[in-house]
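Starting off with a structure, shown below.
Heads up, one of the protein chains got dropped from this complex, but the rest are sitting where they should.
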Amino acid sequence: MKKYIAKRILMSLLTLFLIIFVLFLLIRIMPGDPFSVERMSAEMILQKREELGLNKPVLVQFVDYLKLLASGSFGNGTALYNGAPIKPILMKCLETSFKIGGLSIIFGSVVGLLIGIVAALNRGKFLDGLCTVVSILGVCIPSYVFMIFLQYSFAHKIPFFPYFFDPSQYLFSSIMPALSLSLFSISTIARFTRNEMVEVMNSDYVKLAEAKGLYGFQLIRTHVLRNALIPIVTVIAPLVVDLLTGAMVIEKIYGISGAGKLMVDAISGQGIDYNYVLALGIVFSSMYIAVMLLLDILYGIIDPRIRLTTKEG
Amino acid sequence: MENIYTPDKNDFEFISGRDIEVDKNFSSQGYWKGVAVHFFRNRFAVTGLILVGVVITFAVFAPVFSSYTYEEIVSINDGGREVIAKSLSPQFSGDGSQNLFADKTFIFGTDDLGRDLWTRTWQGARVSLIIAFVAIFIDMLIGTSYGLISGFFGGNVDNIMQRFIEIASSIPTLVIISILAIFMEKGIGLVIASLLITEWIGMSKIARAECLKLREREYVLASRTLGAGSFHIIFKQILPNTIGPMITQVMFSIPVAIFTEAFLSFVGVGIVLPQCSLGSLIEAGFNNITILPYQILSPIAVLAILMLGFNLIGDGLREALAPKLENM
Partner (left out) sequence: MKKLLMLALFIFASLTMTACGGGGDSGEKKLNVMLGSNVVSLDTAQATDLVSFNVISDCIDGLMQLDAQGKAIPAIAESFDVSEDGKTYTFHLRDAKWANGDAVTANDFVFAWRRHCKVSDKYSYVFGSTVACVKNADAVIKGGDEKTLGVSAPDEKTLVVELDAPVSFFPSLMCFPAFYPINENFYNNLDAGTYGTSPETFLSNGAFMLTNYLPGSVNIQLEKNSSYWDAGRIALEKFQYQVVSSSDNALTAFKNGTLDVAQISGNQVEQVKADEKLSGDLKIIPTSLLNYMSFNQDPKNHHAGALSNTNLRLAISNAIDRESLAENYAMGGARATYTAVPIDFAPNVNTGKYFSEDQKQFADVVAFDVGKARSFLEDAKAELGKDNFELNLIYSNDSGDTVVKVVQAIKSQVEKNLPGVTINLQPMPKAEYLNNVTSNNYDLAVTNWSPDYDDPMSFLTLWTTEGSEIAEHWSNAEYDSLIEACTTGDLAGKYDERWDAMLQAEKILLDNAVIAPLYTSSRSMLISDKVEGIEFHSIAVEQVLKSVTMK
């Protein structure tokens, strides 16, 4: 088991390293200079390039960047916010996004699971249809449209929530954006849960358990849900990362200074800021890899078969 | 025992037609026919098909038959002063509207530049659909080939190709689009490019899974013993058998593509004005949502109908292709 985990961690680190390299290369081969050349003479441009180390070979630049990362910094911006250090700004934005994203994941999985379970237990009946409609609606309506609707109805018509995100009422004003963000995960999880549950309920071992006299909640709890949950975790994991990156428009509508907005600023603010794009890319990629790693290890623990096949392969 | 009756041939007569085929053999039903039967038995799937069909019909024909073009600013000359038909709520000619354009019909109203929203909405749907179809078609080509090759050869080829996929899928879509946006001109090209880069991965995963399953089949072995080359087997023997799941995946990818386009246009890196797509129309309507809500309503409704339609078709296809789920 330990060997399996060690191997997985090693692989993930390698992947992360490759990703940083690819991102770095992509951004370095971009045409143009990563700073604004407005009102700059050729000499000044040359000097600035020297300052930023852009005259060195790309590989040397890459090693420099790795050193920078190792020292726990992302360097300074190239265009955005006049070259202020990236880290504090990035951290603050990530914190906001994490809180809202976290809330929406909790919301999405709880509601999604409930809807899925209810639908599976009432298969073919009215409730099932209702749940199907709800889950399909979630895939059909863009989350920002839902956000607009929520903002209009529950912050304007019925002024219960603050109309804009208010950092002094963090959790309270996170509810609406979290709700609209979770819409997509609710429907994905609900659909998936329902199908998994139905499949498990039709399986022989559940029939056997039924034959032995188990019924109702006990049956669902001990036999159905546990086995249905394993694949469901697979859907939830990538959603986690999607949620954090997909909040761009919602952040714009609700006035949240989060990671999505930072990304938009980095590509369309005062000039494309290569270092912000790089930093955000690295952060999101490592998050994705971390989630996947966690998932793999979890699987390995839950289901020995996976561990063994990986060893063979 | 002398009265034993000996039947002679007059006691018998040939039965004609009807009963001669007592041992009826049901003609074997083709795979696709079976899928079609399953599919059309599913009410939801048929609804989806109708919805998508209606939208496509309108997207194709409505701009053609409309009395305005999608970029035309409707105006009339009122005593030497040019008056523009801007921000009119939906109206039909002769329904008693009290404005200078009472004789004109604007089914979805007009936008704040004075363009007919009916034409623009369907033109937008057309653009969105074209983007989605083009992007997904190319994705299918790339993704399927990649997945099949990776799955068929296995071993180190597979390992390396899967590592590449892992890296590609770990980089968030948004980051990829940002990098693309740095050196590509905004517009349809950028949207299609970002869809190309992000959507093929799902396709390739499915193609690979199918290929892993199929490559152990006897017919592949037979083909191989007869001397067929790897690529002949992949594309002539295995590919045709992966079509089903691939089409299902396409049906789920198209809405994602339309969604992504809408999102990109909303953020401002999508369609270039005065062209329009559903996303750019929603973005434009968003600026007037409380004072002129009808401007955003029609593109959102068309978007939602398309999403719903494709999802229902996708669900139906999946069930029809994998009848094991049918009893669910």
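A and B are the chain letters, set down in written order, and residue numbers restart from 1 in every chain.
One rule holds for everything that comes next: contacts are C-beta pairs under 8 Å (C-beta built on N, C-alpha and C of every residue); 3 or more make two chains touch, one makes a residue touch a chain.
Just so it is clear, the model here is predicted, and its values are computed rather than measured.
Asker: Which chains here would be touched by the one that got left out?
Answerer: The omitted chain makes contact with A, B across the full complex.
Asker: Write down which of B:62, B:84, B:142 or B:247 is the residue touching the left-out chain.
Answerer: B:84
Asker: Among A:61, A:122, A:203 or A:257, choose the residue that contacts the chain missing from this document, as touch is defined above.
Answerer: The single option touching the absent chain is A:257.
Asker: Write the list of subunit A residues that the hidden chain touches.
Answerer: 36-41, 43-44, 76, 79-85, 88-89, 92-93, 106-107, 110, 113-114, 151-152, 155-156, 159-167, 169, 171-173, 175, 220-221, 225, 252-253, 255-257, 261-262, 265, 267-272
Asker: Residues of subunit B in contact with the chain that isn't shown?
Answerer: Against the left-out chain, subunit B lists 71-73, 82, 84, 86-87, 112-114, 185-186, 268, 272-274, 284, 286-291.
Here is the rule we use: only the chains that are shown with their structure count from here on.
Asker: How many angstrom lie between the CA centroids of subunit A and subunit B, rounded to a whole number?
Answerer: Taking the average C-alpha coordinate of subunit A and of subunit B, the gap between them is 26 Å.
Asker: Quick check: in the complex, which residue numbers of subunit A touch subunit B?
Answerer: 15-16, 18-19, 22-23, 26-27, 30-31, 123, 132, 136, 139-142, 144-145, 148, 152, 156, 195, 198-199, 202, 241, 245-246, 248-249, 260, 263-264, 266-268, 272, 274, 277, 280-281, 284-285, 288-289, 292
Asker: Flag every residue of subunit B that touches subunit A in the complex, lowest number first.
Answerer: Contacts found on subunit B: 44, 163, 166-167, 169-175, 178-179, 181-183, 255, 259, 262-263, 266-269, 282, 286, 289-290, 300, 303-304, 307-308, 311-312, 325, 327-328.
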